[in-house]
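Complex shown without one protein chain; remaining protein chains in place.
Chain IDs A, B and C follow the sequence of writing; residue 1 opens each chain.
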Amino acid sequence: MQLMDWTRRSLLAAAGAGAMALGLGLPVQAQTPPGVLVVGQIAEPKALDPAAVTAVNDFRILMNVYDGLVRYKSGTLEVEPALAESWTISEDGTEYTFKLRDGVMFHDGSAFNADVVKFNFDRMLKEDHPYHNTGPFPLSFFFSAVESVDVIDAQTVKFKLNAPYAPFLSNLAYPTGLIVSQAAVEQHGADFGRNPSGTGPFKFAEWRSNEAVVVEKNPDYWDGAASLEAVVYRPITDANTRTAEMLAGGIDLMVEVPPVALSEFQTDAYRVSEQAGPHVWFLILNAKEGPFADKLVRQAANYAVNKAALVNDVLEGTAEVAAGPTPPAFAWAYNEALEPYPYDPERAKALLAEAGMQNPSVTFFVTEGGSGMLDPVAMGTAIQADLEAVGFSVKIQTYEWNTFLGEVNPGLEGKADMAEMAWMTNDPDTLPFLALRTEAWPDKGGFNSGYYSNPQVDALLDEARTATDQGRRAELYKEMQTIVHDDAPWVFVANWKQNAVTSSKVDNFQLEPSFFLLLKDVVKN
Amino acid sequence: MRLFLRLLARNRLALAGAVVLGFVVLLVLMTPVLPLAEPNITNTADRFQRPFTPGHLLGTDHLGRDLLSRLLWGTRLSLAVGFSAAVIAATIGAAIGIVAGYFGGRTDNLIMRGVDMLMAFPYILLALAIVAALGPGLMNALIAVAAVNVPFFARNIRGITVGIAHKEFVDAAKLSGMGHGRIILSEILPNVLPVIVIAMSTTVGWMILETAGLSFLGLGSQPPQADLGSMLGEARAALITSPHTSVVPGVMILIIVMSINLLGDGVRDALDPRLRSGALTRPMAATLVDRDSVPEPSGDGILTLDGIETQFHVGDRIYRAVGGVSLSVGPGECLGLIGESGSGKSVTALSIMGLVASPPGVITGGAARYRGRDLIGMPYRELRRLRGDRIAYIFQDPLATLHPLYRVGDQLAEAIRCHHAIGRAEAHDRAIELLKSVRIPNPESRARSYPHEMSGGMRQRVGIAMALANDPDVIIADEPTTALDVTVQAQILSLLNDLRRDRGLAIVFITHDFGVVAQLCDRVAVMYAGRIVEEGPTAEILARPAHPYTSRLIDCVPELGGGRRELAAIPGLPPSVDDLPAGCAFAPRCDKKQSSCAVGEVALKPRDGRAVRCLYPDWRPA
Amino acid sequence: MGSYILKRLLSAIPVLLGITIIVFAIMAMIPGDPATAILGSYATPENVEKLNRDLGLDKPAAARYFIWLGNMLTGDFGQSFALNRPVIHEVLERFSATLVLAGTAFVLCCFFGILAGVVSASRQYGLADKAITFAVLLGISIPSFFLGMMMILLFAVSLKWLPVSGMYAIYGGGDLWDLLKHLAMPATALAVVATGVIARLSRSAMLEVLRQDFIRTARAKGVSEHRVIWGHALRAAMVSIIPVLGIQAGFVLSGAVYIEIVFQWPGVGRMLVDAILKRDILLVQGGVVLVAACYVIFNIMVDVAQSLLDPRIKT
Partner (left out) sequence: MSAALKLDNLSKSFPVGKPLFGPPKFTVKAVRPVSLTVETGETLGIVGESGCGKSTLARMLVGLIPPTTGRIEIEGRAFDNADPAAFGRSIQYVFQDPISSLNPRKTIRQIMEVPLKRLHRMNKADRARRISEIFAAVNLRDDFLNRYPHEFSGGQAQRIGIARALAANARILILDEPVSALDVSVQAQVLNLLAKLKREFGLTYLFISHDLAVVEAVSDRIAVLYFGAVVEIGRAEAIFNRPRHPYTKLLADSAPVVGRPLTAPEGKETELPDPLNPPPGCAFAARCPRASELCRQSEPQLTVMGEYQLAACHHPLDS
C-alpha cells in the first residue's frame, strides 16, 4: 500500500540522517601534539594587560608572558630578583632603588630599561599620564604608597614612597607589578590588552575569542628558553565540562579541579598536584550586634564547626584546617604554635550556656561561588548543620557573588550575623590590615565587615607595616595571630590547597604557593 | 464534568500519567509522616553512598544527606512551585489576554505590543535578570518563571477571546443589558476557562523544567532546602564520579514532567469539544468497509446502489446515517436526492466513492456498482483510479472544498494529471479550456487566482470544472448551490443542465430544495431518517406525493407569489439516527398514523415506476 | 511585498525601543555594580566609587540611558567592562557562534519535528504514531542541560566518539567536518525539546487539516494519498505550524544558554549570563538588544514566509 511505502521511506531517511550524525564522530581522538600544552582555564581572560586585570585566572597567562622587577622564589612567597638584578632600601624604608637587568628585550623588539619601568608605574598611578586612559587599573592601589618613580640612569630606577610600606616588594612580585612594553602600549593604546607584549618566557601568539589564547616559546628568554613550544589556554567555565575534557584528553592541564572529581584522576594516566597557598576561608562574625557580639559565642561557633569534616569530606582533602587569620603559606610570618579550634560540640554548648544564650538565631550569608570560595553552598550547608547541632538556629541567605560582595563589604550590621569569605593575598600584611583593624571598618573604607576591634591588634599591624626588618615583622604578626585566634572575630575554617591535574605526558609541572601557574620548565611529550 | 472524567479515564495514556502523578503526589503528601531520614541532616563522612546501601535506599548526596528523603521533599517543593507558577502565569496572562481580546482596537494594540516586547526578550535572560534583581530564592525563581510565561498565556488567551468576543451570544448579552465587566466574567471567562486549564495543564511540566533550569544556574531554592532543580544543580559537580546523585533528581523530573504532560494531554483531549466529537481523528484514504454480504445487482443504470448502509461509530453509540439505500442512475439522467438535514442524503452520496470520514464512518452493508463493478470494498488503488476520473463530485461550499493555498488553475491541472500522464503545460492549457467551458470570463487570468479571490459563484464554477476535468460518466453533486445566492444559483443550475445534455452525464443531485429538484431532475428520491421514503419521476411526485412526509414537506415550502400567509408546518423533529423508532420513522409526526405504523419494517413498495415506503400511501389519480 | 516588509520593519522599531527601556531598567534595578564585580575582594567603597567614575556610571540613570541610546544609534555599543573590548565585537563574534548552534538545532527540530508530526498524524493510533508520541513526550520532559550532561558522559567521556566541548578543535581542526563533530551533541540536545513541541503541533495541525473539506475534494478527484498528505494537507497545516516555528526559534535561542554552558559553546547566551552576573551592563544591554532585534527580524521573516505561503494574508 502506498501509505506504507512513503512512511517507510521517510523513516529510513530519518534513520539514515541519525546514523550519519553519529558516524560523524567515530574516529575522534582528542590528542594534542607534543610540545604544546593545553591548559583548561576557568574563564575567558578579561585582558592580557597585567595592570588592568584582577583575576587569578588571567594571572595564569600573564605570569608566563611578562616578568616583574622581582618574583617569588620557586616554592615560596619570598621575593627574588627578576628584571631587577638587585635593589637597596633606604634606612627609613621610603626609597627603593633597583638595578635593572641589562640586554632584556620585549617580544616586540623594544628594549627594557628604566624609562619603561617609569612608564609602567606612571601609566597606572598618574591620572594625567597620556596612557592613563588605557585603564582602568583596578589594583593600582597596591602601589598607592608610591610617590614618584625616578629614572637614575638607563639601568637604575628609584621608587619613592610616601611612608614606609613593608609589603611593597611583595606587591611588585604580584602580577599588577609586571612590566609591559611601552612601545606596544603606545602602538595599541586601549587595545594593548589584546596585543600584549612582555619579556616573559612565552610570547603572545593569538587570541581566538572564547576559544583559546595561544602563547609561543620566547627563544631569547633571558632566563633560558622554555621547554614547551607553545601553550594553549582554553576557557572552560563549567567545572564539569572541564573535568570531562580532561578525561577525554582535550586538555593536558586542568586547574581548580572540583573536589568531588578528584577521585576520577587517581590513575596512572594523570598526576594530581597540590600546593597550599596564601588563602584563608573563614566566616565573618558580626561582633557589633547580635549573639556574636559576645566573644564566648564566637568561640562557641569555632568549636561547633567540624572543620576536619569540611576539608576532608566536603572539599575532599583539597584544603587544610585553618588555625588563625594567617595562612601557613607565609611560613616566615606564621605562628606554628597556634592550634586550630578542635571540633567540640559539647564545649560549644557549654560556652553558649555560659554566655546565657538559648538557641541564638543567626542569619548566614552564603555565596554561590566566587574567587577562592571553594564550594560555598555545600560548605555553608554543612556549617549550618553543625551550628544547629549545638543549638544555633541558622537561616541561610544565598547570593550570587557580586550581590554577595555588595551586601557583605559595606558591613553586616542590620543584615546578618555571619558571612562566608575567602581571601588570597601575597603578603601577610594584606588581609589582617584590610579586614581586622578598627580603622578598616567598612565606613572607613576597609573590609572589616564584622566590626572586630582590638586596639592591641591595631597597634601590632600598624607597626608591622612600617617595619623593614622581616624578623621583626614576623614577631608582630605571630603575636597578632595569637590575639585574634582567641578573640575569634571569625570562624577560621580552611586553607585551600590549590590543585591541578596533568596528564601523564606532562613532566616537571609544579604548583606555586602564590597560586601562579609557571610553565617555563614544563615538558610535554 | 462526569463526561470529562469519563473521557479522561478512557484515554489510557492519560490514565497512566494520572496514576503515576497521583502516586507521586500521594507520596509527597505522605512525606512528612513517612519514616524518612531528615532531609537536611548532613553526615559528610557518609557522602556519595551508592543507591541501595542500607539505610539509604537511593544513596546519599555530597553532604551525606539521604537522597530518598531529599528527593521526596524536593519533589514536594518542585511540584508546588511548578503548579503555582503555572497558576500565577495563567491567571495574569489570561486576564491580560481577555482584556486585550475583548476590547480590541487600541487597547489590544497597546497590550499586544507590550507582549511582543517581552516575547522578543530572550526569556531565560529575562528570568535571570529578574532573579538577579530580586535576589535568589525559590520564591523569586517562581516569580521570574511565572513572569516570563505571562506573555505566552496572554497571547494564546487573547486569540481565543477574540474569537469568542465576536460570537453572537456576546452581542446578545450586551442587548440583555450586561456591562463589560459582567460580560467578561459571565460570558467570556467560562468559555475561555477550558483553554486556560488546557494551557495550564500542558505548562505545569514546562514550569518545573524552567524552575529546574534556574536552579541549575544557581538561582533556585536556598540551601539546605531541596528542590529537584537545585538537587540536580548541586549534584552536577559530581556528575562524573557519582552520577546517581544527578540521575535520581533528573529521572524524577522526567517522571513528573512526563506524567504531567500525559495527564495534560488527556485533559486537553477531554476538554476539547472537537476531540470529544471525534472531529480530530484522521480520516483514512477510503471509508472503512465492514459488510457481511454483497447484495445481488438490481438496477441497470451506469451507477447502481443496492442497499447501502453507512454508520458512524462514536464511542459506544451507533448512528445509522444511511439505512439501506438503493438507487440507480443512467447516462444523461439526473436523479435528485432530497431530504432535510440529517436525512442521510450526503452520507449516501459520499459512501459511493468511500469518501465518508472514517473513523467514525463505516459502510456496513450494500453495494455501489459502477458499470457493474462494486465500488464498496474495492482495493484502494483501483478506487483511486476511478475517483475523479469516471465518477466525480461537486461539493457544497466551494470556499471550503477548494484548497485555499493552491491557484485554481493548478488544482484543475492536478485533477487531470492524477489520471493522465501529461505535461504541466498541457494540463494547464486543459485547465483553461475547462474554465472556459464553465463560462468563467478571462479564464487565463482566473487560472492564476486563489479561491478566496473569487466570488462564490465563480468558485462553484471552478468546482464544476474540476468535476469535468476527466470527462467523467457520473457526477455526484452534493448541494452545489445551497451556499449561493439565488441569482447565482440560477446561473449554476442552468450551466449544469446544459452540461448534462451536451455530455450525456449521469448526475446524482443532492438538495433540500424542491424548487431546484423540480427544475433540474428527471427523477427524485425523498429521504427521511436514512432511508428513501418515496421515489419516482419528479413531476409526478411533486404533483401527487404518495408519502405523507413528502406531501407535507412540499406544503411547508413557501412559494413566491403566495403573499402573506400562514404556512403549513410539520410538528416535532426528525428522529435521531442513533435511536430510530420501530416501524415507520415518520410515524410519530404523521397525522395519518395507525397503530400498525409503529410495528415491523415498512418496505419500499414499487408501483407504476414509482415507489413509496408507507403502509397507507395516498395514491391520487393523475 | 516590499512595502509589507518595510511596514513590518517599521513597526518593529517601537518594540525594539521598548526592549531597550526594559533591559536598561532591569540592569539599573539589579543590585551590585560592575566595579564591585571587577574589584572582587578588593572592592572597598572608595575603590568602587573611583572605578565607577572611571566607567562613567556616576551619572543619573536617565542620562545614561539616552547617552547609551544615542551612541547605539551611531553604531557605538560601548565597551564591555569585564572583557575590555567593544561590546559590538564581542556580541557579533559570540552571536555568530550562537547562530551556528541555534540555527542547526532549529533546522533539525523543524525537519524532524514536522516529519514526526506528519508521520504520526497520518498513521494516527498506529504503532508509528504511538512510538513517536512517546518519544516526543520523553523529549519535552527532559531538561536539556541534563540531557546534554548525559550525552557528554556517554558519547565523549565513555565512548570518545565526539569532542566534549567547544566549537572547533584547538589543533588540526577548523574545517566544516570539525565544526560538525563539535556541533553534533549540542545541536541535538538543544533541538530535542523544540522537536517535541513542533512534532506535537504538526500532528494536531495535520489532524485538523485532514478533516477539512478540501482534503476530501483532493481525494475525490483521485489524488494519491502520498500527495494528499505531503502536498495538500502539509501545505495547509504549515499555515498553523509556521507561526509556532517563530516562537520556537525564540525558545531555541533562549535554551541555547544552558547548552552553551554545558558544552562550552562560545555563544552569546553564555556570554549574557556571565555578563549579567558580572554586572557588565553595556554588554548585557547591547547583547540583549541585538538578540531581540534578531528575534524580531526572524519573526518578520516568518510572517513574510507565512504571507508567501498563504495568499489569504493581506500584504
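Just so it is clear, contacts are C-beta pairs under 8 Å (C-beta built on N, C-alpha and C of every residue); 3 or more make two chains touch, one makes a residue touch a chain.
The shown structure was predicted, so the numbers you read here are calculated from the model rather than taken from an experiment.
The chain omitted from view is touched by exactly one of B:Leu288, B:Leu542 or B:Leu580, namely B:Leu542. Within the complete assembly, B:Phe169 is the residue of B:Phe52, B:Phe169 or B:Trp619 that touches the hidden chain. The hidden chain makes contact, of the residues B:Leu26, B:Ala45, B:Ala568 or B:Ala603, with B:Ala568. Contact with the undisplayed chain is limited, among B:Leu553, B:Val577, B:Val602 or B:Leu615, to B:Leu553. Where chain B meets the chain that is not shown, the touching residues are 109, 167-169, 171-179, 186-187, 190-191, 193, 340-341, 439, 441, 455-458, 485-491, 493-495, 497, 512-516, 518-520, 542, 552-553, 556-571, 573.
The definition used in the following text is that only the chains that are shown with their structure count from here on.
In terms of which chains touch, the assembly is arranged so that all chains touch all other chains.
Taking A-C and A-B together, the pair of chains sharing more C-beta contacts is A-C. Centre-to-centre separation between chain B and chain C, using Cα means, comes to 33 Å. Between chain A and chain C the centroid-to-centroid distance comes to 36 Å (mean Cα coordinates, whole Å).
In terms of their C-alpha centroids, the spacing between chain A and chain B amounts to 66 Å. Across the assembly, chain C contributes 30-31, 122, 149, 153, 157, 224-225, 261, 277 as residues in contact with two or more other chains. Touching of two or more other chains is recorded for residues 132, 135, 236, 239-240, 285, 380 of chain B.
Interface residues of chain B, counted against chain C in their complex, comprise 13, 113-114, 116-126, 128-130, 132-133, 135, 152, 205-206, 209, 212-213, 216-217, 232, 236, 239-240, 243, 246, 250, 253-254, 257-258, 261-262, 274, 279-283, 285, 350, 353, 355, 357, 380, 384-389, 392-393, 395, 397, 400-406, 414-415, 418-419, 450, 452-453, 463, 466, 469.
Interface residues of chain A facing chain B in the complex, by the touch rule stated above, are 1-3, 239-240, 243-244, 247, 258-261, 263-264, 306, 309-310, 312-314, 366, 368-369, 375, 377-378, 380-382, 384-386, 396-400, 403. Looking at the complex, you find that chain C touches chain A at residues 30-33, 35-47, 51, 54-55, 82-85, 90, 93-94, 97, 112, 115, 119, 122-123, 128, 149, 152-153, 155-157, 160-171, 177, 180-181, 184, 188, 224-226, 229-230, 261-264, 266, 270-271, 274, 277-279.
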